[in-house]
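A protein chain is absent from this complex, but the other protein chains hold their places.
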Amino acid sequence: MEAMAVPFERAARPAGRRGLRWLKGIGRFAREQPLGLASALIILVILFAGVFAVWVAPYDPLATDFAKLLLPPDATHWAGTDEFGRDIFSRLVYGARTALILGICSSLLGGIAGGLLGVTSAYFGGWVDTVLQRFVDILLSLPVIILALIVAAVLGRHEIYGIDANLMFAVAIPYMPKAARVIRAAALTVRTMPYIDAARAAGFSHPRIVLGHMAPNLAAPWLVLVSAFTAQTILLEAALSYLGVGVTDPTPSWGLMLSGVAVQSFSQAPWTVIFPGLAISLTVFAFSLLGDALRDTLDPKFRH
Amino acid sequence: MKVRSSVCAVVAATAVLFSAEGLANATPQRGGNLVFAVSLGEPATFDCHAAGSLNVMYRVAPHYSTLLQIDAAHYPKVVGDLAESWTVSPDGLVYEFKLRPNVKFHDGTKLTSGDVRASFERMRNPPQGVLSVRKELLADVASIETPDAGTVVFRLEKPNVSMLALLAQPYGCIYSEALLKSDPTYPAKKVMGTGPFKFVSYTPGAEWVGERFPDYFRPGLPHLDGFKAISLTPPSAVNALAGGQVMVDFRGVSPLEADRIVSTRGKDVQIFEANPAISTLFMAMINTQKPALRDPRVRKALALALDHWEGSKAMERSTTLSVVGGLARPGSEFARSNAELEKLPGFGRNVDAARAEARRLLAEAGQANLKLTFLNRKPWPFLGVYLIDQFRQIGVTMVQEQVEDSQFFARRRAGEFDLAVEYLPDYLDDPTAKWSIFVSHEKNPANIARYNDPKVDTLMEEQSRIGDPAKRLVVIRQLEEYILTQGYTLPLFWGRRTTVVDSRLQGYVPAPTNYVGQDLSQFWIKR
Amino acid sequence: MPRYLGAKLLQLVLTLAGVAALIFLLLRVLPGDVVEAKYLAEGGNVSEEVLAAERTRLGLDRPTHEQFAEWMGGLVRLELGRSMWTGRPVAEEISSRLAVTMEVAVMATVIAIVIAVPLGIASALAHGSWLDQAIRVLTVAWLSVPAFWLGMLVLLGLLLVFEWGPPIEHISLFEDPLGNLTQLIWPALVVGARMSAMIARMLRSSLLEVLNEDYIRTARSKGVRESTIVARHALGNALLPAVTVVGMEFAFLLGGLVVTEQVFNLNGIGKLLIQAVGQNDFTLIQGLVMLFAVFFVSVNFATDLLYAALDPRVRLR
Partner (left out) sequence: MVAFCEAMMARVADEPSRAGRHTPDGRHAPFGERCYNGPLLSVQGLHVAFKTARGHTEALTDVSFEVDRNEVVAVVGESGSGKSVTALSIMGLLPDAGHVTGGRINFEGRDLLTLDAKAMREIRGRDIAMIFQDPMTSLNPILTVGYQIAESLRIHKGMSADQARQRAAELLTLVGVPEAESRLDQYPHQFSGGMRQRVMIAIGLACDPKLIIADEPTTALDVTIQAQILELMKDLSVRLGIAMVIITHNLGVVARYADRVVVMYAGRVAEQGSAEAVFFRPRHLYTAGLLCSVPRLDSERRARLEAIEGLPPDLSKAQEGCRFAPRCPQAVAACLREVPALRPTDTGGLSACLRADELADGRVRWVGNAYGAAQPGQNEPAAPARKVLVRVDGLTRHYAVQSSWGGPNRTVKAVSDVSFTIDVGETLGLVGESGCGKSTVGRLLLRLEEPTAGRIEFEGRDVTHAGHGELRALRRRFQVVFQDPYASLNPRKSIGDIIAEPLRVHRITSGAAATRERVDELLAQVSLRPDLHDRFPHQISGGQRQRVGIARALAMEPSFIVCDEAVSALDVSIQGQIVNLLADLQEKHSIAYLFIAHDLAVVRHISTRVMVMYLGRVMEVASRESLYREPLHPYTRLLLEAAPTPDPVKEKQREAALIRGELPSPFAPPSGCPFRTRCPVADAECSLTVPELREVRPGHRVACLKI
């Protein structure tokens, strides 16, 4: 259907500088993906809350007030208080920080490690590919939560600057092989593109070809992947915290807020259960939608 | 026994005053099955002698008898179980027990003194491949003799004021000598005793079932046809109570949980509370080997940071640990009055002054910006929350590390922590056994504060020798005060046992310990 | 084909051996073992020698490489050893709980397929319409809700609204099918709903892709009715990738059930795993992990075979 090429031909697009091109890309994204735009805005709000938690949160998330146990939401405590009299809204705000740092860092970690593994595997092929793929197979044959659960339980807690590094690893490790799979598949396609042959024919070095020529063309699937991972890692962190191998009290964490006492106080103090659950759902929802929207925009296969 | 003054009006309205007398007056009805929750996980063994866990006791106790037992209704009174009567020689070295006649094992064989002796020998001196975790408790026993089939004689090396209580230990299940001979490890795998219920089945992770033993030696008992102990997670146990699917979870629930159950079941449940605390104390032991914590001023400052009285209010609502007390169980013969308690560091009512003092002490010790870790087990995150919050108020930063049990114990024993949780669960209040963990580290490695303090050792030794209770109490008080002022440990809270029981279930007595009164023989269901 | 099967099976065995080695090493990274958890957990003073004796009994005092050799050797003989906590054979511990988990997994999958197929097809056919948008947003939303939270709300809702909770004692499927259903339908719904969202999304995108294929245009050019095109020409092709997704999801369902079983207090292998992890029951964890891995690879293998059976391009070569 060569005639169909015409409407999509971008032959006469005006030239632009990089920055302008980016802005235009964002503008196009906003126009074509209203849902994506909405989810990006939600994420920005949550990000803002997390980053500027100190100013956003009305109370110290750790400060207990034994005179104000399990108060329902009112003008002073917008989301009520928990069983220690801590302000739930403030804990939600700081919880955003925990969730986002863990979610984003571990998906980046898993995404980068897996991505490098995948690109290397695809570019070199042969025995390198075979060995790496067997390794990936091994990790892939265990459900994410089980791998994370065991790694988290085995490693215990190890906080660096308030971030639980071990938990980050525990959450990142199961996503690494997934990223490796997807990126390898994408890289195998890119690998056969004539422009990679052209780069090889031009005598460029392996790192230059892999990082300079292949990686940028894998940025789209990678970005989609990482945004989907972020959604899933936030859920995973919540589940691990619920199971008791995640974040440790009193660090504010949404998953943690749903475990323990909160479960029991539901009928008397539903706000202790409803708000953290909504916070998780909303954040995950936003990241998932963003991932979908990015995929729809970046992956031509989904551009119907 | 008194009604818990609940924070929730609903509970107060439905809670009924009960007394042991009142219970005794009702006419028990025969029949029915007791379904109860066990929310403590699965038993590692069926062998009482090797077990330390309540999850074993709740399931196994109805199947066995012990020589003596502690009367749940009159804690800590010791009464006979298999023993009909007993005499103690004036020098306190010979204990002679007359056994009840016509006691039968579930397999039909008759119980003799040989069975009792074999069981205690097994506890005190386990053969190869058999584990006895409390053999030290019987260290003073020199020999066990069986003059005839109905008599057992214990000879002691030295007198022990606690001996009867020790022989009444709920873990002291009496096994069949004949079976032990063929397989000394049989109790670990097989349940066969003289208790009121016969073992029917165990489905790991699901249920443990027992049925009435018709030949139980107490006539007319048990009232129940059988029982079923259902394995549940703590939240699902509360759900099951709220849904009326189980009649009781003996471990107890938090008042918040009790409120929830009452809110759905109303008058169908009754709330019992052991008064005022059960014999389990939670403490934060301070690792005195850590450079910063070697300084008594720092340890004292940590103690001064705590506001137990306020903290108790929060704990009271949502946890089962909330009673303020020293190292002796509040309500026990060894306990101080609150007024006396308030003189100890960390128990004062003027918290602001105490905290100012704490800051001063820290500054003096050059530890104004102290950073600590608190090693905790999984079930009690709130202890860390509480401690961290309290320490923040004197400028001490602490991080809670909640780890899996194996790591917890390994690290605790290796001293890889600043503060670690320690808890004293027992069926007894007597300090001799209970406070053994305060003896110098070199004598008892279980002392995780890792100090070596001759004064503690001397006082411990001294109190165990004094026969006169009043004089002994003086020494005990002195010991308690010394340990607390040295800041070796920070007592946090004593356990509170709030039990929600289906109104139909009768015969339940809320003893101030989780360990006694679990043979279920007195329970009956009202129709 | 036999040659392929042989190669594939060999690869499976290698993967499983890798998993076995990985989990063994992982569990021995940090100090601490089941003995500590088992005897110290309820307080009391247990002497060092008691612990040491127990370690010896469980073989934990032996050098790691010996333990490793024993573990791998046991696997070759299909022996998983005994639970370090209960002393019962691991295989027995697992098999007594497998039925519940499998039952929920199968129910969830059936629920998922029943919900997902019409949703996915409707969404793809109404591509771009409000219906499609609604289904898309709903499925994403469904995937965003933490399963344990949803389970909690379901349980508490049942208790609050109907003053009724699902039976807590296990009811056998064969003795009382209805009772069994009232017990297991809730976790199956929670897990199945999530899975259905996954499958519906997958089905939508693969159906959309297929509907853009040249051969659909060919069918239209023959004058085939749209409904026939979807049912006869498109769906078959779109379901092929969906089969893989259902297989993957089914294989990973055991993972999802870990949390759900905890919430619903189901005595399945997920709850057993949490318990084993909490108790540092190495042999049991190892056994369970092997089970998950074997389940995963064999479901995948079965999916491959099914795919091959369904796709003539693979079947007839």
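All chains are identified by letter, namely A, B and C, in their written order; residue positions are counted from 1 within each chain.
Assume a residue touches a chain if its C-beta (ideal position, glycine included) is under 8 Å from a C-beta of that chain, and two chains touch if they have at least 3 such contacts.
Keep in mind that what you see is a predicted model, and the values were worked out from it rather than measured.
Listed by label, the shown chains that the missing chain touches in the whole complex are A, C. Annotation: of C:Ala219, C:Ile269 or C:Leu284, C:Ala219 touches the absent chain (contact as defined above). Mapped onto chain C, the interface with the missing chain covers residues 1, 3-4, 128, 213-226, 232-233, 236-237, 240, 308, 310-314, 316-317. Interface residues of chain A with the unshown chain, by the touch rule above, are 1-13, 15-17, 21, 28, 32, 193-195, 197-204, 208, 213, 216-217, 219, 304.
Basically, only the chains that are shown with their structure count from here on.
Between chain A and chain B the centroid-to-centroid distance comes to 46 Å (mean Cα coordinates, whole Å). The mean-CA centres of chain A and chain C are about 23 angstrom from one another, to the nearest whole unit. Looking at chain C, one finds that residues 30, 156, 159-160, 262, 277-278 touch two or more other chains. In chain B, the positions touching at least two other chains are 235, 264, 378, 404, 407.
The touching residues of chain B, when paired with chain A in their complex, are 235, 238, 254, 256-257, 259-260, 263-264, 310-311, 313-314, 317-319, 378, 381-382, 384-386, 388-389, 392, 399-404, 407. Remark: chain A residues 62-64, 66-67, 69-70, 83-85, 153, 156-157, 159, 244-245, 248-250, 260-261, 263-268 touch chain B in the complex. Chain A contributes residues 35, 134-135, 137-139, 141-146, 149-151, 153-156, 231, 235, 238-239, 242-245, 255, 258, 263, 266-267, 273, 277, 280-285, 288-289, 292, 301-302, 304 to its touches with chain C in the complex.
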